[in-house]
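What you see is the complex with one protein chain gone and the rest in place.
For subunit A:
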Amino acid sequence: MLVVGIRLEACQPDSLGQVFPQDSIRLDFKSLTSGVEAKMSSKMPSSNNIAQARRTVQQLRIEASIERIKVSKASADLMHYCGEHAKYDPLLMGIPASENPFKDKKPCTIL
């Protein structure tokens, strides 16, 4: 069940002096009924609950059956990838001003 909480705030003009009604209403988008685990209630067994429980078990069977590699190998592969690609990573290596398309090139004035 989706429950949306609505909080009304006073309409404040923004820096441009504009007031937008939708900005004055803060919506809690997220449902307030999100659960953490499948609740298998035994108090009122219905065909719905059984069907849901069967689906949960089926999904767990899939997830239990996968092949897993060792964390040492997973870590080594991540480190290797970072190492191999570091020199091509502009945010990591820094970009020389002459090669930076985003840097504004200001003309030099000779005094």
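By definition in this document, a contact is a pair of C-beta atoms (placed from the backbone, for glycine too) under 8 Å apart; a residue touches a chain by one contact, two chains touch by 3 or more; residues count from 1.
Following the convention adopted for this analysis, contacts and distances are computed from a predicted model.
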UniProt protein name of the chain not shown, from "Ribosome biogenesis protein BRX1 homolog", "Guanine nucleotide-binding protein G(I)/G(S)/G(T) subunit beta-3-like", "Importin N-terminal domain-containing protein" or "Cytosolic Fe-S cluster assembly factor NUBP1": "Guanine nucleotide-binding protein G(I)/G(S)/G(T) subunit beta-3-like"
Residues from subunit A at the interface with the omitted partner, ascending: 2, 14, 16, 18, 20, 22-23, 27, 29-31, 34-38, 40, 42, 45, 49-50, 53-54, 56-57, 59-64, 66, 68-79, 81-82, 84-86, 88-92, 95, 100-104
